[in-house]
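Have a look at the structure below, then the notes.
In this view, the complex is presented without one of its protein chains, the others remaining in place.
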Amino acid sequence: MPDKHISIRPITRLEGHGNIEIFLDNEGNVERAFLQVPELRGFEKFSEGRPAEEMPRITPKICGVCPTAHHMASQKALDDLYNVNPPLPAKKIRELMYSAFMIEDHAIHFYFLGGPDFVVGPDAPKSERNILGVIDKVGLEAGKVVIKNRKQCREIITALGGRVIHPVSGLPGGVSKGIAEEDLEKFKQYTDEAVEFGQFTVQLFKDIVLKNEEYVKLITSDPYTHKTYYMGLVDENNHVNFYDGKIRVVNPEGKEFVKFDGRDYKKHISEHVEKWSYIKFPFLKNVGWKGFVDGQDSGVYRVAPLARLNASDGLATPLAQKEYEFMYETLGGKPVHHTLAFHWARVIELLYAAERLQELINDDDILNPDIRTIPDSIPNEGIGIVEAPRGVLIHDYATDEQGIMKKANLLVATVHNSAPIAMSIEKAAKGIIKNFQVNDGLLNMVEMAFRAYDPCLACATHSLPGNMPLRIKIFKSDHTVHDVIERM
Amino acid sequence: MTETGFEPKIVAFVCNWCSYVGADIAGSMKLKYTPNVNLIRVMCSGRVDPEFIMEAFRGGADGVMVLGCHPGDCHYIEGNYNTLKRYSMLKPLLDQFNIEQDRLYLDWVSASEGEKFARVMDEMNDRITQLGPLNWDKVIDTRQGGEV
Partner (left out) sequence: MSDKPKIGIYWCSSCGGCEEAIVDLNETLLDVVAAVDIVFWPVAMDFKYEDVENLEDGELLASFINGAIRLSEQEEIAKLLRRKSQLVFAFGSCAIMGGIPGLANMTNREEVFTRVYKEMESNDNPENTVPQTEILVDGKYNLKLPEFFNSVYPLDQIIPVDYYIPGCAPSPDTIKDAFTAILEGKLPEKGTVLSPNKSMCDTCPRKETKPDKVEIEKFTRPHQYDKLDDGKCFLEAGIICMGPATRGGCGERCINANMPCRGCYGPSNNVKDQGLRMLSVLASIIKSDKEEEIAEVLATLPDLIGPLYMYGLPSSILFHKRIE
């Protein structure tokens, strides 16, 4: 019987997005740690009966931080549902919009949320560990660049999607709006700046993190390491692709385990249910659910930036590819199992997205008005897959002949990572809490494990100034509070 | 009265110019018909907003009727055609809300059709008695306790 119960409650506990419960054994060491997600809205159920073409407008409301990812997966599911192939210019518009989204989303995570831990330092006072602290460190000018690029990317999304929070332009067979000619020059300017911004960000990461031995040690330390499978979308060259491709899985040795068409996801992915969380825990069906453990025999896999890089053979753009190679050289080859390297992978992806955006905006087709094919077949089933910033996102729809939703299954990016996140937290806690010694540094360490995944269930932490307040409550075995430690 | 003791609550919106007079005639003819219907007089069936109908259901009515002038006879020319269209749209809406379509009834009853008036009242009462109580307001509220 554990006689201590530690409850780490991100503020999100209060509205129900995620909380961490830690149980100690008699010696005061960690016995079990749980990540609970007390949140459920039932999109899959209430989509039933709605016209399928409304799904790209309904599903973004799953998350206001990454609505564009849901919008994109949903319209691709509709393409498949109606068996319609959008004209090439339509696909380019979609990918362009998507690239702009990836840039701003990765940027907000790096600068506002995950980055401060590194840029300002994990031990810095909390009041500095936020975007303002980052600006202090990198200079006001640089801070302005961050805000400017975020704004510009969001402007591109708004121009195409009507709204940046919950875009509306996606349809089966294409999009309702292309780039207006009068915007083109301005957007070209934006994309050039985005590429510079990507390079700047990668350099910033390298300057601050790699030049500090402590950080490198931290990244490669055992509490932040998990040997799991990795999953990501790749193109025909096995290069990372956010918009389209096949799902590739590599094993903990980095060898290709399987590569499959997203339509076959049910053959490869299953979801495990626990009584103590509203979130489900996906695993590789052909390996099996062995509990919250890593290694080759456990079906637990990871998604999101580092997983994508691990699951690919490279990136399709030159600047990003160079950084990709450098990262693996530095960290000792593929695959990299260090959870904190997600941050590094994220900034490399940011640069890739910017280069891709630049390619697309300069594409000869980009003003081509041929952006829709009107579907004429009878709908039945459709699956759409994209890489959301936080990993593989699957929308799976079944309809009647009129295109009215009969069933929906949505595998959201963060859900894929739910088991690894729980494991990372447990491992970090086990590595750090010893003999009832609980302190503020611990809180941050556990939090860092959590944050590396940029989990959507903590959308909480996506904005200004980006500190997830934590509190540890230690309970005696009779459930009376023994001690409360708060991180100020 | 049925074996179950269920007395339907029915609301009827009746047009002032025809059906309401029809009701009067039925009265003066001393025709017997169900007392379960509350008549609400409106200037034209076209004035019966879908909002009124759904509010009647929400407010506890087990059935709702709309009675207007025969096609072509509406004092406001198109009122009853509009009513027909709205009514036709409300039916599938009711369906989606798991409410039997028969709980909503539209008919044309002229000023001289006292007997028809009494008949449609009784028929509606029978239909709703068959269907039983609507209990729409009884949406299970789990806000106070309860298990997952």
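Here the chain labels run A and B in written order, and each chain numbers its own residues starting at 1.
Keep this in mind: contacts are C-beta pairs under 8 Å (C-beta built on N, C-alpha and C of every residue); 3 or more make two chains touch, one makes a residue touch a chain.
Not measured: the values here are computed from a predicted model.
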Quiz prompt | Hidden partner chain, touching residue among A:K206, A:K285 or A:K430 | solution = A:K285
Quiz item: Hey, which of A:R163, A:K186, A:K290 or A:K434 is the one touching the hidden chain?
Solution: A:R163
Quiz prompt | Positions on subunit B where the hidden chain makes contact | solution = 49-51, 54-55, 58, 71, 81-82, 84-86, 88-90, 92-93, 96-99, 134-136, 138-143, 145-148
Quiz item: What residue numbers in subunit A mark contact with the hidden partner chain?
Solution: 1-2, 5, 11-12, 14-16, 21, 23, 32, 34, 36, 38-51, 53-54, 57-58, 60-65, 67, 78, 82, 126, 147, 151, 154, 160-169, 171-173, 176-177, 265-266, 269-278, 280, 282-283, 285, 289, 372, 374-375, 396, 402-404, 407, 409, 411, 459-467, 469, 471, 479, 486, 488
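The definition used in the following text is that only the chains that are shown with their structure count from here on.
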Practice problem: State, to the nearest whole Å, the distance from the C-alpha centre of subunit A to the C-alpha centre of subunit B. | Solution: 54
